[in-house]
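Could you have a look at this structure, given as structure tokens, before my questions?
Of the protein chains in this complex, all but one are displayed in their positions.
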Amino acid sequence: MGEVDLSQVRPYGDSLDDGLVQLSFTLPVPFGGKAKEAARQLSLGMGLLEPNVVHAADLGEGFSFFVVYARTPCSVDFDTLKADRAAETVMGKTEIELHYLAKFRRKPVILGACIGTDAHTVGIDAIMNMKGYNGHKGLEAYHGLAAVNLGAQVSSEEVVVRARELNADAILVSQVVTQKNIHLANLTRLAELLEAENMREKTVLVVGGPRISHRLAKELGYDAGFGPGTYAEDVATFVVQELERRNFIQWGEEKWKQ
Amino acid sequence: MGEVDLSQVRPYGDSLDDGLVQLSFTLPVPFGGKAKEAARQLSLGMGLLEPNVVHAADLGEGFSFFVVYARTPCSVDFDTLKADRAAETVMGKTEIELHYLAKFRRKPVILGACIGTDAHTVGIDAIMNMKGYNGHKGLEAYHGLAAVNLGAQVSSEEVVVRARELNADAILVSQVVTQKNIHLANLTRLAELLEAENMREKTVLVVGGPRISHRLAKELGYDAGFGPGTYAEDVATFVVQELERRNFIQWGEEKWKQ
Amino acid sequence: MRELARLKLDQDLVDTARTAAAKIVSDLKQHIDAHTTVSVERSALRLLGVDGVNRDGIPLPNVLVEQIQRRGKLGLGAAYWLGNAILASNLPVQPLAEAAGQGRLDITGLADQGEARVQKLVEELAVKALGEIASRRQERELLLRQLGEGPQPYLYVIVATGNIYEDVIQARAAVTQGADIIAVIRSTGQSLLDYVPYGPTTEGFGGTFATQENFRIMRQALDEAGSNAGRYIRLTNYCSGLCMPEIAVMGALERLDMMLNDSMYGIIFRDINMQRTFVDQYFSRLINAYAGIIINTGEDNYLTTADAVEEAHAVLASQFINEQFAFLSGMQPDQVGLGHAFEINPELEDGFLLELAQAQLVRQIFPGSPVKYMPPTKFMTGNIFRGQVQDALFNAASILTGQSIHLLGMLTEGIHTPLVMDRALSIENARYVFRTMRHLGEEISFRPGGRIETRAGQVLARAVTLLEEIAAAGLMQAIGRGVFAGIARTPSGGKGLDGVIAKEPGYYNPFPARMLAGRGSYGRG
Partner (left out) sequence: MRELARLKLDQDLVDTARTAAAKIVSDLKQHIDAHTTVSVERSALRLLGVDGVNRDGIPLPNVLVEQIQRRGKLGLGAAYWLGNAILASNLPVQPLAEAAGQGRLDITGLADQGEARVQKLVEELAVKALGEIASRRQERELLLRQLGEGPQPYLYVIVATGNIYEDVIQARAAVTQGADIIAVIRSTGQSLLDYVPYGPTTEGFGGTFATQENFRIMRQALDEAGSNAGRYIRLTNYCSGLCMPEIAVMGALERLDMMLNDSMYGIIFRDINMQRTFVDQYFSRLINAYAGIIINTGEDNYLTTADAVEEAHAVLASQFINEQFAFLSGMQPDQVGLGHAFEINPELEDGFLLELAQAQLVRQIFPGSPVKYMPPTKFMTGNIFRGQVQDALFNAASILTGQSIHLLGMLTEGIHTPLVMDRALSIENARYVFRTMRHLGEEISFRPGGRIETRAGQVLARAVTLLEEIAAAGLMQAIGRGVFAGIARTPSGGKGLDGVIAKEPGYYNPFPARMLAGRGSYGRG
């Protein structure tokens, strides 16, 4: 292929800039020639070129399913993009312990929970628990940190109560179930509660989960967000740097009691 | 779900009008966080809402692959659409024989071929040969028709020569290989040759193949196009009606000699 | 039909395992017999005819049971108080319940009508309720005879839109596509509600609320779709969580055919108190048994959390325990759908062999019981194309080992609850694999002493050891040590303990005895 023009990157099927994309979708229309035409028109309507409806199937009850290949004229300017992540570079556990935790004058307290009715513990456990995930130790294994995992199905109210009790410096919440955007409701509620309790400023607030991105987290008023494949060190790097940046020592041991 | 508004049909994932579509594509950019962001930005650029990059993989050599789910705000007006097909209703073999072929004063001559270097005979054989396809007899089995199948790898020049020799009333060509749009070149060439030989007017010119649509055929100056799953009766219905419409009898037995 | 390939297993070990499981369960019988729960009592009221909600939307069974509990009188059984109140007030059941629901009447505060009279009345109502359930059961049998059913493995798909009306549409489409069983998945969080929502609902998350009206709506839709499709379509829901027995009542009355119903799932995965769960599950299974409902146990869930290779023996041990709990409630073996799942890491060499070993092991150890075979979920990712392959191998394992209840894997399992096309693609996947491999299981045999047989023997041996440990420690204590799925729960921890009530002398509930009557027991205890 010729040189890739990184300022105008297009999908690549089998030749540079051919713009090929595959898509599939269902339309709530009865199967047949008209349905296929609808799939084609929809693809054109979406700005795709030369749409090829390569498969059409009757799903019953007035639904039709399609597979389409088409070309998009769109491109992205790769050069100007930035990866959507909380910390530019990630440090290892030992590095974090040596360069940050050993130097802090008190152990930061980190609270973890999977909130709402969400019962998926595996994700938050992967981050918090000693054992960790895929051979990457969890926060409980970090020297110089006090990590407390509340587990799953924890209400936002309880998170706030426990954070106050334990004088948490960071709150790490997990959200796995996202159907009908229930996670947005849960996350917004927690952020509002902390705000209302005047606790937001002195808390590093982090969320993670398979459908979470840093960008989404920022939009929701969180300090950072972590998606699939996160390890404890990813979030630890961010948290310690953020704590240092905010000079959390001066928050004091009993910051909520003041 | 509520009533489907057929004037504004949107993709259906699990609720009416959620607009959900799945897509996948490759970008010629090195794998990583920036690549994922590129996939997301491209989706946004394509006018999709809430794009969710659910899978990203390193294909090596500076390629990254993505699976995305997103919502499209686009819709189609189903009511106004028409199926893209040559004949509105299709008649059966006997019906065609009784209502058309038996009444014609001479046997229409139908020539079939898979043109260019395309060696896929199965499609054209399915339409032309006695045996047919999926239990649907081919044109050779039709009483009152003279069907001649030239097979595959036939040059456009040869098609023209044989059409003249046999006084063909209809030419049915097949194109299966479409890579780099070779079929467009082949088909255009045949149409131009016929035009140049002044044979186009007195020929019903039809093309078929897995990537052929009626619309594409019309764009290329053909009378009709047939896609996957076509049976002989589909094309026969169109051809006999078209022959009758054009009053082919008056073309005479030796129409090219005039 | 010829026999499928079989593994040589040590039958003595199987017997030992079953004996240990029977002991574990019978040790708990004492606790079960000595206690009732708010949900058991609400179930009794529901069976006796209490239905509906009060002005605040609180279900009347809850209002009544709370009233009785507040007065500290639940130890005698809600049935007793209801019967007494009916006699005392001279009101029929529902108006009485409504009066109590509006606070116009305290059902424990009325004049005592005498045990004999009360019981006579309640027994009449109970007979009516059980007759109702029995006719639902006959209806099912009739329809099955009339319509027939799809071949096994049954294709089991879920609907989970959160909206019962969307669910209906998707379920109907699934039936057209070939589904045999439709499971309506519940909204997250319902299991922790100590009441059952009421009426048709359209707002769930990750699933649709289980309400009696939702059951009815879906049952009707599936009867229609099944009659069009020419086969009986089974309906499944979750008899699980804090309202386990009440949902059993609803399912029995609305002719559900299957219920996810595990003796320990709520404890382990929902942190529901175990004293509560053991009592609830017993009563819920009595009802399911009586209604001819097939239960699906939840061992598959262990494998989504713990490692499938390492924890295989725990799955088997749990199946033995679930079996004995089911027998205790009078279930027939063919009502006990045991949970298993295709959850071995795709990265593991020969993982499919280990999976065959396990799937075959379960078939042979519980020959009279169907397995609810769950698809890969844990290792499903956003790579939907690889997902199709994982599901295809799962389908192959199922047909090779002759499973019966086959929960279809969705290519989008790692992403979202199924879209309408996901279900169609997965049905197509399964039908193709089943068709093209239909009799493969009959045509092969496993090498004696080979990798597959050896693995099966090891899992069995480890399960025996585990069961004997549990039998020695007691189930509650063993769960406290995290023997299942690596999750530990304590006897007094978790949700719902305040709903456990010690029965008092004179405790009255007309149902258990009637439900168990005439049923042979398969237990060993």
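Going in written order, the chains are labelled A, B and C, and every chain counts its residues from 1.
By definition in this document, contacts are C-beta pairs under 8 Å (C-beta built on N, C-alpha and C of every residue); 3 or more make two chains touch, one makes a residue touch a chain.
These numbers were taken from a predicted model, which means no experiment stands behind them.
Although it is not drawn, the missing chain touches A, B, C when the whole complex is taken into account. Within the whole complex, the absent chain has one touching residue among B:118, B:140, B:169 or B:233, and that is B:118. The omitted chain makes contact with just one of the residues C:11, C:102, C:228 or C:445: C:445.
Looking at C:26, C:388 or C:465, the residue that reaches the missing chain in the full complex is C:388. Listed for chain B, the residues touching the missing chain in the whole complex are 24-26, 57, 59-61, 63, 65, 116-119, 121-122, 151, 153, 177-180, 182, 210, 228. Contact between chain A and the unshown chain involves residues 1, 12-16, 20, 22, 24, 52-55, 57, 67, 69.
Although one chain is hidden here, its contacts on chain C can still be listed: residues 5, 344, 346-353, 356, 383-386, 388-393, 396, 411, 425, 428-429, 432-433, 435-440, 442-447, 450-452.
Please note the rule applied: only the chains that are shown with their structure count from here on.
The geometric centre of chain A is 34 Å away from that of chain C, both derived from CA atoms. For the pair chain B and chain C, the distance between mean C-alpha positions equals 52 Å. Counting partners per residue, chain B has 1, 12-13, 16, 20, 22, 24, 52 as the residues that reach two or more other chains.
Residues of chain C in contact with two or more other chains: 160, 169, 382, 414, 416-417, 419-420.
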